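Excluded from the complex is one protein chain; the other protein chains are retained at their positions.
The chains carry the letters A, B and C, assigned in the order they are written, with residues numbered from 1 in each.
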Amino acid sequence: MTAIPLVFALLAAGIWFAAIAERFASARRFPSAIVLAPLWQAARLLSQQRVRTEYPDALNWALAPLVYGALAVAGLSVVPFAPGLVVAPLDTGIVLWGACEALTIVAVFLHGWSANSMLPLIGGYRFVAIGLPAMLLSMFVLIAAALPAQSLAVGAIVESQRSMWNMVRQPLGLPLFLLLGLAISLRGPMDYGDASDLSGGTAAEVSGPHRLAWGIARLAMLTAFAAMGASVFLGGYLGPWLPGPAWLALKTAALLLVLTWLGCNLARMPAPRMMAALWLVLLPLSFLDLVIAGVEALL
Amino acid sequence: MTAADLAFYVLSAIAVVSGWRVFRTDSMVRASFLLMLSFIAVAAIMLMLAAPYIGMATVFMMAVEMMVMALFMVMFMMNPAGLNPMNMVHQNRLSIGAGATAFVGLTVAVLFTDLPHEKVARQAPVIRDLGHELLGPSMLIFESAGVTLLAAMVASVVLSARSGRFGPSDEGSRPPGLEPGGEPAGRIPESEQEDE
Amino acid sequence: MTLTAVLIVAAALIGTGLYGALSQQSFVMLMMGLELILNGVLLAVIAFWSLGVGGPPRGQVLAIVVMAVMAVEMAVGFALVTAVFRRRQVDTTEKLGTLKE
Partner (left out) sequence: MGALANLILAMAVGAALLLPMLWWPMQLGGASGQSQQVPFLGGGSQSAHAWQRFHIRYYPMTLLFIAFEMEMMFMYPWAVVYVETGIKALAEMGMFLSILGVGIVYAWREGVFRWQ
């Protein structure tokens, strides 16, 4: 219960930090007003005119950002801030994370579907084609991380990294996991849902406060994702001198920087080729990751 | 009534009502996600029934299955969004009767059977037990599930993929000629015999 | 939350699913009915496992097998629907009359 404010504090800081980092990565300079720029943009969106299409599926349209944001919170709820300091100390933490990923695909599809417009619909369909196989990858690398911990709880996985981080033990895990993070928070080389070639994809028809809600949910998912990656591969709250929550926040911030840099600097592949690459190249790589983790855990 | 009981009643109401609404809504996408809601409510009940792993895994399995279901709904229904009301039912009375009979029959059977009452221990390591069971006594089930899934994968590919290695599958296969560029060897397909 | 109550909920799900499977004309909706039936079965299995027989590991394996059945049913079922639709441009059970007689 005491961890719930911590979760929202981390989310708020992460959203603000990621918004700044993204501006910086795409502008490649540090304008003087960048620290407050996300707030100005939020204010502008809140006062912007709201446009709606003809006969949308209004309920699902409103539900999609809410579900997306709630899933980000749920994913962050199983991440421990310190030993025992966690909202939901579930034995099945990484299974819950997998369920969040699956439901995220549903939320993004619904957002694209319910506008009753062509471009969002294409974005939604394209996202499903990439999101489904990308989800498989992340589940494999999370299972590989669970092998030495002998538990599916995120807390146990963090504790199993006292001697060595999983990033070192399982070198393939983190890059594959980051790929999924880009996919489910809809950015960069894996941005098949909200891509600019579809003039915003699933968000093409939303404006004003609704677009703000969707953007916040996307950044919240990115933050939750970075915190999960930091816990599973970078030792989470473990570290000398500083208290646990501070270490988690620092590692989350580092992953956020890496993610936004990747998101702004990598090119996107055509969706069919990406789908084939996910199944034929990256899925065998995740098998290899599993074998490395398995052999290492037995030694 | 405890909080757990209240949660159970709410969740069962969600499961049954959304399961029923699946067949009453006009929008096909809504229908598939209502079914997903029903599954998630059942999964939550299973989590309360001390099945932490099966409950959580149901959520992700069913989320992706219903996602795919929605895609196929849009592909195969002439009115996927339900903009025009439609009614695609047959033998409605019979079906209502059959459904009600099944419910009443099963309920009576449940009420009049002497059910065993041995609860699972509160702190039982159920996930670990399941793992040992899968790798030990139920190994055969586990590996034959693999073969079954392989069969399902092959079957679905054979049936659904249009582009095979040898060109579009629905055009039928034509064996190569006896000499290069010549008439196909073997029996002439029936559809072409009729034309001649 | 007694075993009887959970089993009655499972029975309601099975009844609803049976109604759907019998009454819907479209193949895809018919499969939703089947899924709902299996949903009820899954709930009943877990209820028995948890409240009836004291949690033997076999019960969970049975639940996983039910879910595998669901997945196989969906994959093969949709593939069949696709194949039939491609050959005959038919998407409801009644128009597919050639299997009669």
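The rule is short, and it goes like this: a residue touches a chain if its C-beta (ideal position, glycine included) is under 8 Å from a C-beta of that chain, and two chains touch if they have at least 3 such contacts.
None of these values were measured; they are calculated from a predicted model.
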Contact list for the unshown chain, restricted to visible chains: A, B, C
Touching residue (missing chain; options A:Ser151, A:Ser231 or A:Thr252): A:Ser151
Omitted-chain contact residue, chosen from A:Ala88, A:Leu250, A:Met269 or A:Leu285: A:Ala88
Residues in chain A touching the chain absent from view: 1, 4, 7-8, 11, 46-54, 62, 65-67, 69-74, 77, 87-90, 92, 94-96, 98, 115-119, 121, 125, 128-129, 132-133, 136, 139, 143, 146-148, 150-152, 199, 204-205, 208-210, 212-213, 216-217, 220, 271-272, 275-276, 279-280, 283, 287, 291, 294-295, 297-298
Touch list for chain C against the chain that is not drawn: 64, 67-68, 71-72, 74-75, 78-79, 82
Residues from chain B at the interface with the omitted partner, ascending: 3-4, 44, 47-48, 53, 57, 60-61, 64-65, 68, 71-72, 74-78, 80-81, 83, 127-128, 130-132, 134-135, 139, 142-143, 145-147, 149-150, 152-154, 156-158, 160-165
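The rule we apply is simple: only the chains that are shown with their structure count from here on.
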Contact graph of the chains (line, ring, star, complete, other): line
Distance from the mean Cα position of chain B to that of chain A, given in whole angstrom: 28
Mean-CA-position distance for chain C and chain A (Å): 33
Residues within chain B bordering two or more other chains: 53, 57
Residues of chain A touching chain B in the complex: 55, 57, 60, 90-92, 95-96, 98-99, 101-103, 105-106, 109-110, 113, 116, 125, 128, 132, 135, 152
Chain C to chain B touching residues, read off their complex: 1, 3-20, 22-29, 31-33, 35-36, 39, 42-43, 46-47, 49-55, 57-58, 60-61, 63-65, 67-68, 70-72, 74-76, 78-83, 85-87, 91-94
Interface residues, chain B side, partner chain A - complex: 27, 29-30, 33, 36, 52-53, 56-57, 59-60, 63-64, 66-67, 70-71, 81, 83, 127
